[in-house]
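Everything below concerns the one structure shown next.
With one protein chain removed, the remaining protein chains of the complex are shown where they sit.
Right, chain A next:
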Amino acid sequence: MTFRLPGFGSFSKLWKNNPYLGLASGNSHLSHFLMNYCAIKNQQRWLSLTTLSLQNTKAMDLLTAKTRYYRKNVEGSNKVSSDSSHFFAAGAAKKRAQMNPQSKDPISPPLRNTIQLPTKPLNSEEWDKLKGDFKGKASFENWISSQLTHCHSPVDVAKSLLAWVASKNNGIVSYELLVKYLCLCVFHKQTTEIIDVYEIMKARYKRLEPGGYTLLIRGLIHSDRWREALLLLEDIKKVTIPSKKNYDDCIQGALLHQDVNTAWNLYQELLGHDLTPMMETLKAFFDFGKGLKDDQYTNKLLDILLYLRNNQLYPGESFAHCIKTWFESIPGEQWKGEFTTIQKSGQCLGCGKTTESIHLTLEEYELLKENIMRNVIDGGDQYKKTTPEELERFQNFVKSCAPFDIVIDGLNVAKMFPKARESQVLLDVVSQLAKQNQQLLVLGRKHMLKPCSRWRKDEMEKVQKQASCFFADNISKDDPFLLYATLHSGNHCKFITNDLMRDHKACLPDAKTQRLFFKWQQGHQLAIISRFPGSKLTFQSILSYDTVVQTTGDSWHIPYDEDLVERYSYEVPTKWLCLHRKT
């Protein structure tokens, strides 16, 4: 953490300048600022969790973060859109991270051996001379060939190197050099050279390693001998499972040569190995299907879309375009596609249809509840997160009290503003919610009841009057209780915490349950974005719709990732492709 003097200096100016700035550049600018300021608040809390730094360094971080943001705003490089404000929106975490003053400057690359790479083929004497100049640990031949490969030098230069090596070495070129040469040939798409090397390898070695096979496959699919790539794939299978890129190459090759059946068989095989296909592979199928009138093929493409739905995968921007053109090219059916967003109510701006609700079905809900109980709270050893006595106490407590409307993570809420007193913040939040006649549950730890400067007794008593409270042992985890209480209260119940709960999600046994948990979390988590202690509570908006590929038969709604937005795994895209039939 560095102390930034200039940042500190401009901080005071920030407050004076900003209203003027907002007025000058219009309303939207002001709202950006406010929103980002809230993000800073959140960010600050995360910092306080991750780094156990002292109070004043935290304040410094905040200062630097603010000034950084200020500079950014002035430059006008702010590309945050105001509609993507929910907690799990794509890019939200990136935004939070940009405020992070700890981000490091890029490390300068290490110094390289300073030999000028040849740009045209050299003869033996010239190579000998170059070798004389070389100083380094690795052997000259290997080093120079990796450099040539790395810098994508012309094939002929590398070839002259190989010729020189061969002439020195009784006509033998090592496997390593051959592979690097092959890599260069594949990059430059020199099919005849690739086939030559392929012949050499076939003659010289009975079996290659996956790296060599991969390069050969990638090189061969463009040639007439693409079927041999499939044989190479078989060879890989003998020792290990081929990578998804291997399958991608083979499928692309098959589609390139109009062999649809082989392509689909390879795709099935890929799924059979539990590999997640590359988006490029799926895109290739859609590309190929353009204008094709074949019901079977169409059904298979729809199966791919369902696969995306079931595995909560989102296509990229170019893939989305590809899907759109395919739909629009289906002869006979008049599809119309457009790129839109979805309103908060869940209505598509394009066609006005309502998208699927975020709420789980009854079976899904029960499954999730059971899994949380079994894996997150119990986890094979009840003593790890709590004790059996405490668990029983809690279960009885939940049973006896009526179902709750809101469950509050007391410690998380109380620590939101490091400068304010913990019990004060908690009381504020609780009383504001209690005014709305909500049935509240506050979860905490026993140490909160011990009066001290941060936890005042009178305030805690007021909290206990307005809400039901449960205090766990100091060494127990409180989050599992929060999840259980919320799930037990039913679908209408929400919980308040700014925790992303990733560690609890990780405790769940399989990807399917984790996705269920994430869906439930999106629909039920209220994250606080209030700026000041004591001000009116505002929450991150809860999504009412589920972000997933979905269909109603005559319409498709497909969320997709924009190319320029970086999305974290716990975020969902905000842009949609809406497809519907003209009537």
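Operating definition for what follows: contacts are C-beta pairs under 8 Å (C-beta built on N, C-alpha and C of every residue); 3 or more make two chains touch, one makes a residue touch a chain; residues count from 1.
The rule is short, and it goes like this: contacts and distances are computed from a predicted model.
Within the choices "FI07225p", "tRNA methyltransferase 10 homolog C", "Trafficking protein particle complex subunit" or "Light-independent protochlorophyllide reductase subunit B", the name that UniProt assigns to the complex's undisplayed chain is "tRNA methyltransferase 10 homolog C". Screening A:T119, A:N142, A:Q334 or A:Q436 against the full complex identifies A:N142 as the residue touching the chain left out. Of the listed positions A:A90, A:I144, A:L162 or A:C348, the one in contact with the omitted chain in the full complex is A:L162. Checked against the full complex, the one of A:K384, A:K419 or A:K457 touching the unshown chain is A:K384. For chain A, the residues touching the absent chain in the complete assembly are 121-124, 142, 156, 159-160, 162-167, 170-176, 179, 192, 195-196, 199-200, 203-212, 238-241, 381, 383-385, 387, 474-475.
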